[in-house]
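Missing here is one protein chain; the remaining ones are kept as they sit in the complex.
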Amino acid sequence: MKKIVFISLMACALVLSIVTAGCSKKEGGKPGKTKLAFITNNTANFWVFARRGCEKAASESPDMDVDFRITSDATSAEQRRIIDDLLARGVKGIAISPIDPLNQKPFIDELAGKITVITCDSDIPGSKRKCYIGTDNVAAGRQAGEMIKEVLPDGGKIMLFVGKQDTQNAKERIQGIKEAIAGTKIEIIDVRTDNGDPVRAKSNVADTLVKYPDLACCVGLWNYNGPAILNAIKDAGKLEKVKIVCFDENEETLTGVRDGHIYGTVVQQPYEFGYRSMKVLADLVKGNDPKIPADGMLIVPTVIIKKDNVVPFMDKVHEILKK
Amino acid sequence: MTADRQLLEMQGIDKSFPGVKALDKVDLTVYAGEVVALIGENGAGKSTLMNILGGVLQQDSGTIKIEGQPVVIKNVSDAIKLGIGFIHQELNILDNLSIAGNIFLGREPTRLGPLRIINRKRMWAETEPYLKQLGLNLPPKTILSQMSIAQQQMVEVAKALSLNARLLIMDEPTSSLTLTETKKLFDVIRQLRSSGVSIIYISHRLSEVKECADRVVGLRDGANVGSLERDKITHDNMVRLMIGRKLEDFFVSPKAQAKDDYFRVSDLATQRYPHHKITFEASRGEILGFAGLVGAGRTEMAHAIFGVDTTTGGSVSIAGEKLRIRCAGDAIENGIYLIPEDRRKSGLITDMTFRENITLPDLNSYTILGLIQRSRETGVAEKQCEKLKMKLTSVETLVKNLSGGNQQKVVLAKWLALKPKVVIFDEPTRGIDVGSKAEIYHLMRNLADSGVVIVMISSDMEEILGVSDRIAVMHEGQITGILTRDKFEEEAVIRLAVGQTNWAGNKDN
Partner (left out) sequence: MKKELGIFAMLVVLCIVVTILNPLFLSGMNLQNTARLVGMFGIFSIGVGIVIITGGIDLSVGSLFALFGVLLSFMLMRWGWPWPLAIAAILLIAIAVGVFHGFLVTKIHLQSFIVTLCGLLFYRGLARYIAEDQTLGFGYCTGFETLQKLTTGQVLGVPMPFVLLIIISFIMWVVLHRSVYGRYLFAVGRNEEAARFSGINTSLVIASSYVVSALMAGFGAILLAFYTNSISPSSHGSFYELYAIAAAVLGGCSLRGGEGSIIGIVIGAALLQVLQNLVNLLGIPSSLNFAVMGTVILIGVITDQILGRRKAKS
C-alpha cells in the first residue's frame, strides 16, 4: 500500500515539474529587453485577436518583449496577482482591461506611480493611466441601435441579453442603444442576465420567447449572447419572426450574419487593441511621443458587419487566427 | 450508612407513554451515604424512573422530595443544581475533546474577562484530583478518542464527581470495565458512600450488586416489587425479585460431545500482538469460552479469524482443511460468522429495518434476475422472529427502536438464517436483561448441540464459568491456559488472565 502511494506521488511530482518547466519557457522572456505586458479581463475568444496584435507589434520591435496574460476567473483579485507577478519579473509597462474599474482605481493609481500603465477595452476614468485604448462603447451601442432601427422600421418590442449588467461596457452599450432608439416606437422590455453561463444565456432567450410571443428583436451584448440567441430562436422555429442584432465577432455570429439569420453585429477591433496598445506602451516607456489625443482617449472605432461585408471580414478573421 | 437522613424520597410516581404505562405508583427512598441497587428486567421501568430523577423526563403524577423539601425537576440542569448526577450507559462524552474538556463542558474556567479564553492550565489542574481518585493515569489533556471505552467511562464518573453530586445515578457503569477497573470503581463508590454521597446503581450483574449494594430495590412491569436488606441480598433472592420466579437452571449443560477438533487455529498472529501466536482447537457441539482482561487481544483474534483484520501469519482450518480468509466475505462463505462486540457500530445497521438487517449477509439468495424479492425476505424475517421469540409488531420496525436484548437477537438472527459452522460471540450479553440473557444462552446451547462450534468471548465471570464447556484464558495476545470443566474456578481464571501461568493449582491442558 505505502509503495503505491509513494510511486503515485513521485509520478505526480514528475508531471508537475515537466508542466511548469514547459510553461515557464513560454512566459520567461529574455534578459536585456524591454518587458511589456497585456492583461485581459476574461478568457473570451475576443482576446485571441488582441494577442495576435500584440505579437505583431512585438515582431516589429525586436527590443520589446510582450507577456500576454489572461485573467481566467474574471476577478480583480486575480488581476492583482498577475500584476504582482509581472512586477516581480521586472515589467516596465502594462496594458490592462480592468474588471472592476471603480474599485481598482486606487490600485492602478499606485501602479502608475511605479511603471507605465494604460487601459484597454475598459477604462478607469480619472485615474493616473496614461491613456485609454478601446471602444467607445456608447458609440458602439448607438451603432447597434441604428441597426435595430433599420430592422424594425415600424417599431416593436426588443429584449437585451448580457452576462452582467453592471460592467462598464454593458452599461455604456445599453446607454448607446437607448440614445439611438429614443423617439421611435421601439421599446426595450428588459435586460436579462446570465452571469456568464452560456446555458443560462440560451434558456433566458427561450423563456423570453415564451413570455413575449410578439417579441420583434433580440439584442445580445456580450460575445456569446449572439450565438445563444441564434440557437434558441432556431430551436423555437422563429428565425423569420424574431430579428437578431448583437456584438462581437464570434464565429457562429458571423456565420449567422452570412446566412441572414442575424441582421448584423457590431465588432470591435481587438487586433488593433493589442497592436496599438503595445506600440503606445513601447513609445511611452522609451520616452517617445506616442501621439495620443489630448484627452487620453485613443478610440478604436467599431465596425458594423452586415450581410454585405461579412464575407471579406470573415476571411480576414480566419487569416489572423491561422497564424 | 447514616440511617436517619433521608436524601431522596419519590412517592407515587406515575408515567405513561402512548400505549404503555411505564411506571405505576412507584415509591423509592434513598438515605444519605447509601448505595441502593435498582434491579429489574429490561422494560421494567428502571431507566424511566431514573430519567425522571435526572430531569430528562417529567412524571405524570407523584412527588419528589430532596432532604424533605419537595422539588420540581423540569430539566437536566435543575437536576444538576439539586446535586443529582446521572452517568448514562451510552456514554455522553465528546470523543474529540480532552478529559478536562469533557469534564468542564459548559463551565470552562476562563481568563481575560470578556474575551473568554479557556484557562487550560486551571482546567487541567482541577481535573487531576478526580483522575487520581479514580486511578486514571492519563494526562488531563488526553483526547478521548485515543482512550478505551473503559477509560472514557471513568471520565464520565469524574465529571459527575466534579459537579458535586450528592446523589449519583449509575446506569450499568461496569459494562465495559475490566475486573481491575471494576474493583477500582467499587473503591470509589465506597469512598463516596463514607463521605455521605448516595448512589443509585442500576446493573444486571448481580454479583456486582451483591458486592457493593447496601440495599436492593426491584422493579417489575413498572411497579416497585420490594427491596432486600443487606443480609438478604443473594443471587436467588435478587433473581426472584426481578423475574418473579425461582432461578431455574440458568445455564444449560451440554450434551455429551465427542472431541473432534473440527475447528483449528494455528499460530495465528494479530496486528496488535504480532509476536504472540495463538493456537487452539474446538469441537463441534462445544462452547469454548475466551476469558481475559480488556486488552488481552480476544477481539483482535476474533477479527483476524473473521477476516476483517489482516493477520501477520498463521492459519485457520475446518475439518483439517486450511481456509483462505482475506475478508469477511471469505469467512462467511466458509461458514464462520461473527457476532461483534459493539452491535450498534459493527453488528447492525440501526437505521434499517429488521428485515433488511436479517437478509444482508446473504442478499443474493433472495434475488431473481438480480432483483430482490421482498416477499421472500419478509418470509424469512418472520420465521426468524418467531424462532427467537421476539415480539415485534412488524418486520419493518427499525432496529434502533428495539431494546438491547432484542437488538442482540437480531444480530444472531442474521447469521442463524444461514448455515453456520463456527460462530464467534464477542460479549454476547453485554447490557442485556436477565430474561433475554437466559434466552440467548439457550440459543447458544441449541446451536452448539446442532453441531456448530461456538467460540464465546466474555468478560462476565458468571457467564464464562456458567456457559462454557472449556475456558481459554488470554493475556496480552496469547493463550495462557485452557481450563476444563472440572477446573472451573474464578481464581484460576483471574490468575491466568493476569499472566500467572505457573502456580500450584494450574496444570497444562
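Things to note:
By written order: A and B. Residues from 1 in each chain.
The criterion applied here is as follows: a contact is a pair of C-beta atoms (placed from the backbone, for glycine too) under 8 Å apart; a residue touches a chain by one contact, two chains touch by 3 or more.
Predicted, not measured: the structure shown is a model, and the values here were computed from it.
Note on the undisplayed chain: of the listed residues B:P70, B:P129, B:G226 or B:G329, the one touching it is B:G329.
Only one residue in the set B:L97, B:I118, B:V294 or B:M352 touches the chain that does not appear here, and it is B:M352. Those residues of subunit A that touch the chain absent from the view are 1, 4-5, 8, 42-45, 48, 70, 72-73, 165, 190-200, 202-204, 206-211, 213, 224, 227-228, 231, 235-236, 250-252, 255. Looking at subunit B, the residues touching the absent chain are 306, 308, 327-329, 331-332, 338, 340, 345-352, 356, 360-361, 363-364, 367, 370-372, 414.
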